[in-house]
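Contents: one structure, followed by commentary.
Removed: one protein chain of the complex. Kept in place: all other protein chains.
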Amino acid sequence: MPPLDPKSGGRALWRSLDDLAGDKAFQDAVGREFPLYADEMLAPSRREFLMLMGASVALAGMTACRRWPVENIVPFSHRPEGYVPGERLQFATSYDRNGAAIGLLVSSFDGRPIKIEGNPLHPMSLGATDPIAQGTLLQMYDPDRSTGLFERAGQGEGTPRTWDEFAVWAEPILARHKASGGAGLRILAEPSSSPTLLAQKKRLESVYPQAVWVEWDPLTRDAEREGARLAFGRPLRRHLDLGKADVVLALDADLFMDDPAGLSHTRAWARRRKGEDGVMNRVWAVEAGYSLTGASADHRIPVQSALVPVALGRIAARMLRSGLTLSAGCEGLREAIERFESHAFDDPRLDTIAADLLAARGRGAIAVGPRQPAAAHALAMALDAALGNSGNAVTYADDPEPARPGHLEAIAKLASDLSAGLVETLVILGGNPAFDAPADLDLAKRIGSVSQTIRVGLYDDETSSLCRWQLPEAHYLEAWGDARGWDGTAGVVQPLIEPLYGGRSAIEIAAYLAAGAWTPGYELVRTTWSTRLPAAGFEKAWRRVVHDGIEAGAAPALTPVFAAGWGGEVARLAEARQLGGDAMELLFAKSSAVHDGRFANCGWLVELPDPMTKLTWDNAALLSPSDAEALGVKAIGDLVTMSLPGGSLVLPAFILPGQAKGSVTVNLGWGRSRAGRVGNGAGVDAYPLRTAASLWRAEAKLARTPGSAMLATTQDHWVVDTLGRKEEQVRAEELIRTGTLAEYRAKPEFAREMVEVPHAAPISTYPIEYNGHKWGMAIDLSSCIGCAACSIACQAENNIPVVGRKETWRGRDMQWIRVDRYFEGDPESPGLAFQPMTCHQCENAPCEQVCPVAATVHDHEGLNVMVYNRCVGTRYCSNNCPYKVRRFNYFNNHKHETAVSMMVYNPEVTVRMRGVMEKCSYCVQRINAVKIPAKNAGRPISDGEVVPACAQVCPAEAIAFGDLNDPHSRVRALHDDARCYGVLEEINTRPRTRYLARLRNPAEGKA
Amino acid sequence: MGVAAIDRRDVRDNLGDDPGRRAPLVLGKHDNATITDKVCRIVEMPKPPKAWYVAFGIALTVTGVLGAMLAYLISTGVGVWGLNKPIAWGFDITNFVFWVGIGHAGTLISAILYLFRQNWRTGINRFAEAMTIFAVICAGMFPGIHTGRAWLDYWLFPLPNQMAMWPNFRSPLLWDVFAVSTYMTVSICFWYMGMIPDLATIRDRTTSKLKGAIYGIFALGWRGSNRHWHRYERAYLLLAAIATPLVLSVHSVVSFDFATSMMPGWHATIFPPYFVAGAIFGGFAMVLVLAVPCRQWFGLKDLITPRHLENMCKILLATGMMVGYAYAIEFFISWYSGNPAEGFVFINRAFGPYAWAYWTMVFCNVATPQVFWSRRARQNPWIIFGVAICVNVGMWFERFVIIVTSLHRDFLPSSWNMYFPTWVEVTTLVGSFGLFFTLFLLFLRFLPMVAMAEVKAVLQKQHHEAR
Partner (left out) sequence: MNQDRQSTYSFPSWVDDLKPLLAAVGLGLPVVLVLLFWYGASPATTAVGYAPPQPVPYSHALHAGQLGIDCRYCHDTVEVAAHAAIPATQTCMNCHTNIRAGSAKLALVRESNVTGMPVPWVRVHDLADYVYFNHSAHVRRGVGCVECHGRVDKMEVVHQTQPLSMGWCLDCHRNPDAHLRPPELVTQMDWQPPAQMTRAAYGRQIREKYNLNPSEDCSTCHR
C-alpha cells in the first residue's frame, strides 16, 4: 500500500464528473480520465468490436481498410509522482454499517475503485469481508443513485437545484433555529460509529440546545445493550472471543453473518474446526429460523423463537441443580430460574447442553441474538459470569454512547413529537425511515406533514419522496470520514473517487447545519484526529493511520459488577407460551442480500443466492415442511396470506427444512417501490406488518391463497421427486464427506476410503509433466460456513454479469463459484452442509477433449484455460463437465450496463460477449500479476503471494491456493492431509481443487 | 399371348412366395414405354394438381417461419431457447440426430440393397435417396445454428488463419463435420449418377426447348449407348461400394458425440450399432410415410407394389426389435456396470420426471412395429402409414430422451434442473419439416421419382423369367 498523499490521492487525480452525467459527454470524459482503458469503459463498442474481430480474423483479406475504430490514448497532463498507469493500487478505508465498521482495502485501477477486500490489519475484518461489504462497490456505481439536489413542493419528482440554492433556502431557517435554540429542529440519523460525526453532533447540541438527534436502526441490536443495562445498571458492549470458547451456546443468534463482529467470530471459530491434535470446539444452536451458525453448529435444536429464553432458563435450572452457584449480585435470580422447571416446553438435549457448559467452565460462551428480549441477554450474562466465562471468552467494554436512548424509544418519541406538531424542521441523514420504521408509528405520513424536511441520502427513495429537499449523499468510497469497529478500533475512511454525482457526506452536512458554512470533509476528519493523535509528529501519525486505515487499539475490557433486583424480568420470560394450531409466530429477519433494504438495487447482492434457501430476487415466507403440509403448500412459490391484527400480507411460501414448527420467517428489506431499476418490485415488503410492539416477532394466522409465484432458486429448481431426493441423499454423503471428531481420531483418512478410486496413475498417451508451477486449491468443508462471500468476490473480480430473475429461474445464473447446500436427515430438524463448487481445473479435463475449436485447453501450469475469443459456443464442454461449473452467456448480459456501471469492470479480465462460455480461471490475471514482476526481478514466487479472489475474501480461511510443486506451500500440505479427497475422483478427472472432509464434534460422539 | 397371361395373373398380387419363381416387382400390363409414360407424366404435366400447390404453399410458409426463427435466434442469442445449465443441448441436437437418422435409409437402400442385389429397391430408391439428401440438409442446419456465435462456425473447418490455430481433432463434434459433409457429398453424387439416364429420357420426351436444354445439360449428353451403359453401371457399382461404409460411419460418428463423453446415459459402447439400427429404422419409416401417399396420388401402385411395402415393413419390424434390444441392454449394462450414476440415470429415465417421454419412445419404437407380425397389417397401407408415423415420433423422442434425461440429472444433485422448450424451439422443429417437404415437393414436381431405367431392367428380367 503506497502512502496516499491526500492532495493527489483525494483530489488532483480527479475532476468531478457530476457535470458530465450525459452519456456521450460522460464517455468522452471517461476516455480522458482512464487513458489506457478507454476501450474497457466504452464496452458496447468494444463488444461489437469483439464480434467483428472474431468474424474477420480468418476472413482477413475480404476487407481492405483498417477494421477497428480509431482509438485515442490520453495521458495525464501532469502524472502524479510514482504513479504507473494501468497498475492496481490499493487504499485502506473503513465501511460503517449500522454503527459498526470493518476495515477494507480497495483496489483501484487508474482511479476507478474496482474491488473491495478486507483490511488484514483491522481486527473486525482480518483481511476478510462479507458479501454486503463487497456489494457497496456496485452500489457506488449504481446509475440509479440520487444524481443531484431536488426540491419538492408536495408530490412529484421535484425540481433540480444546486448546493448554493439549497444554502439560500436553508440559511434563514437555520438562523431562526439558532435564535430559538433549535426547539423545532429534529435530526433523524442512522447509527454511525464515526468520531467526526459524533463531534459534529456535539457541535449541533451546543448550537441548538433544544434540538434532538434521533437515531433509528431497523436492525437494532439494542436488546443486548438493554440486557447489560438490566444486569449491570449501565449499557455495555459484550464481546465474544470464540477462539477461547470450547463450548458455544448460540440462542437464536447468528454469530457469523448477523453480527457486527461476525468476521472475527468466523475466523476464530474456524481455526478451531480443523480437528488437529484431536481437539475441536462445539457449537450448540437453539433457534427458530435456520441461521449460518445453526448450519455450522454441531447440534441444532429448532425451537420457536419465543421459547428460546425458556430453553435458556431450563438450561440454567439444570446447571443450578447440578451445583452451579450464581455470582455475587445474581442470587435473586435463583427462584426466577426455578420457575422455568415447570414450563410446558422441554427437550432432553437441554440437559446435555447444561452438562456440556458445566464441564467447560471458563471455556464456554452463551450468545443471545438481537431478536431476544433484554432479560434473556441479562440471564445469559449472569450464567456466563457464574460459569467463569466472563473475562475469558466473554468480555465487556463501555458503550461508545451510553447516553443514547434506545432506537425504538427514540423513533417513537420523534413520531409523537411529529404528530404533536413540535417539529418545524426535520433533517434525515441517511437511512430510509419512511420505509423501515415500525408501521404503527406511521412515520411516512407524519414526515409528509412537516413543511421543512431535508433528506440526505444515496438514493431518491421512499423517504426522499416525502421530503422537501433531497440532497445527494456522498458514498463512503467518495468521501472522507472515519469509523469505529464494534470492538472500538478506529479507522479512517478515505475517498477512492470524486463524488460521481456531487454528493456530500453526512459529516459535511452535519457540520454545515452547525456552522452554517461548508467545511471539506477532509478538514473535519483531520481536526477530529488531531485530538486523537499525538500533537507531536501528527502529520506522520496521520499519514500512517490513513495508510493503514486504522489506529490500533480496541476499547479496553472491563469487569462489570451485577446490579440487583432484576429477577422479575427474568421470571417473566417463563410466561412465554408455545404457539400452536393456526396461530404461528412471524419472525422478521435481516436479509442476507439486501440487508435492511438499502441494497435492494445492488444486482450482485439481489442475485446472490440466500445461503439456506438458494433463493434470489425475492423473499418468501419460510415454513417448516410440516407447517407447509398443514397449510396445503405443495411447492415453493405457492402463495400464503399472513393475517395480523395490524393488517395482512400475501407472499410466496418457501419450504425450508429445519425451520421451527409453528414459526415462519420473513426477510425484511424487500418489495421496495423507489429502489431503482433492479430493486423495484423485487420481493414483498414485510415492514408494514412490523410494529413497535412486535419489532422482531409477531403472532400471525397463515392461510393458503390460490396461485403461486415464480421464485428463482439456484438449486433444487422445481419439486424434486422422491426418487431424486433419495439419490440426492446418497450422493451428498459422497460429495461432502463428513465424520465426527471421534471417527477422525480413530481413522484420520476416513474420507479417502468412502469412495473407491479405481485409477491409480494417470492413463495418457501424452503424459504431461508440470515442472514449473502447479497451481492447486484446497477447500476445507470443516470451516466453510456457506456465507457466499466468495461468490461476490469472484463476481467483482471477474466481471461476471447479473442476469436477472427470469434467467436465474431458467437456471442460467452466472456466478463462477457457487455454494452447494445439502440437507441431511430428518426434514423437521435436518443437518446442513455447504460445498463451494467451482472449476476443478481437472488435469484430465472432460471439457477440453470435446471442444471442436480448442477454445478450452490446458496450460503448462495445469490451468484449464477458457479462451473466450476462440469460443464459438457449442456448449459441449458444459454438457461434459461433471461438476457443471461452466457458465454460458445465453444473451448479451452486459447490454443494460450504463457508462457509470461499466466503471466497475476489472480491466484485467475480458468482458465476455454473447454466445461465449466462461468459467473460473483460478484468477489467472492475479497469477500473471505476480508471476511477471517476480520473473522480472528474477525471484521465486513465495507461497501466499498469489491469492484468488475467493480465497482472499474467505472469513473462515476455508480456501487455500498455491503451487503444488512447492513442498512448503499450504495447499501442498492440505492436499497431503489425511482429510483431503477429490470430488468425483473416481471418474478420473484428476481435479486440482480438492476438499478437506467436514468434521463435526457432537456431544457423546454422536450427532 | 403368354406374356399377357402372366401379366393378368400378376395384376392381382405379387405377394406369393413361390420358391420356384422370383416374385414380379412390376404389376399391371407394363412394358418400357408404359413405365416411361407413368413416371414422366408426373414431371411433364403442364400444371401439377391443386393438391401439390396446396401442399407446397404450406411447406413454403412453414419454411419461411423457420427463416424467421433463425433470424431471431442469431440476432438475439441462444437464450431464446429453453436451454440452461446443466441442459445445454435440447431440441437443437435432438433434431440434428433425428434428421441425420432419417437421412440413412436412402443410401442404405441404394447402396447396400444394390450390392445385395435386392431388386425390389428399384421401385423406391430414387425418392428414398432424395429424402436422404433433404433430411441431411435439415440435419446439417442444426449444428450450424446451435452455436452461440454462429458467424464463427467456419472455425470448425481446418482453414489456415492468422491465429495459427487448427480445430481440435479430438472433438467428436469435429468428426461430425467431416462425417456428415462426406455423407452429403457422396449421397448427392449417387443420387445424380442414378438419375442421368432418366434425365435423358425426360430430355428426349419434352417438347419445350428450355426444359430440353436444362434436362439436357444435366443429362450430360447421355445417349444410352452401350458404352454409356457400361460405364454407368461401373460407376454406379463403385459409388455403391463407397457409400456402403458411410451408411455405417455417419451415424456411428454422430453417436460418438455422446458415447465419447463423460455423462452417465451417454457414455456407452453400444451407441454406434444402436444408433445405426435406429437410423435405418427411422429412415425406412420415413420412406414409408412418403411412399404410401405418393404411390396413391401419382398412381404408382404398379411400380411401388404391396410387396415393396411389405418388405419395408419387415425391415421396420427387424430394426425395431434391434432398437428394443438396445434399450434393454442399456438397462442391463447400467446395472451390471455397478456404476451408481449410470444406474440412476436409467431408473430416472423410466420413472423420473421425463418418464412420459421415455414410455412414449418405447411404445412407438418397440410396441407398434410388432403389428407387422401380421401379414394383413403389412399389406394395409393405412396401418403401415400409421405405424410409420408412430416410429418417426418414437425416434425423435429417443434422441430427446437420450439427450435431455441424461443431462437434467447428472453427477451433482446441486445442478439438477428441468428443461422446458420455448415456442422458438418448437417452431424451429416444425420449420425444419417445412424445409424438408418444400424440397421434397420440388423434387416430385421436376425430377423422376422412380428410377425408370432400373425398373425397366427389372421388368425385362421379370418378363424373361415369365417365359
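By written order: A and B. Residues from 1 in each chain.
By definition in this document, a contact is a pair of C-beta atoms (placed from the backbone, for glycine too) under 8 Å apart; a residue touches a chain by one contact, two chains touch by 3 or more.
Predicted, not measured: the structure shown is a model, and the values here were computed from it.
For the chain that is not shown, the touched chains among those present are A, B, taking the whole complex.
When the full complex is taken into account, the listed residue touching the unshown chain is A:S77, out of A:S77, A:S206 or A:S342.
When you scan A:Q200, A:S694 or A:S921 for touch with the missing chain, the hit is A:S921. Annotation: of A:K747, A:H860 or A:K895, A:H860 touches the absent chain (contact as defined above).
Although one chain is not drawn, its touching partners on subunit B can still be listed: residues 160-165, 200-201, 203-209, 212-213, 215-217, 219, 221, 223-224. By the touch rule set out above, subunit A reaches the unshown chain at residues 32, 35-36, 39-40, 46, 49-50, 53, 58-64, 66-68, 70-79, 84-87, 857, 859-861, 863, 865, 867-870, 908-910, 921, 924-925, 928, 932-933, 935-936.
One rule holds for everything that comes next: only the chains that are shown with their structure count from here on.
Centre-to-centre spacing of subunit A and subunit B amounts to 58 Å, using the average Cα coordinate of each chain. Interface residues of subunit B, counted against subunit A in their complex, comprise 76-79, 82-89, 143, 146-156, 159-163, 165-168, 170-174, 177, 257, 260-263, 340, 344, 347-348, 351-353, 407, 409-418.
Across the complex, subunit B is touched by residues 51, 54-55, 57-58, 60, 715-718, 720-721, 723-724, 727-728, 730-732, 735, 807, 810-812, 818, 820-822, 835, 837, 846, 849-854, 870-876, 878-880, 882-884, 886-892, 913-917, 984, 987, 989 of subunit A.
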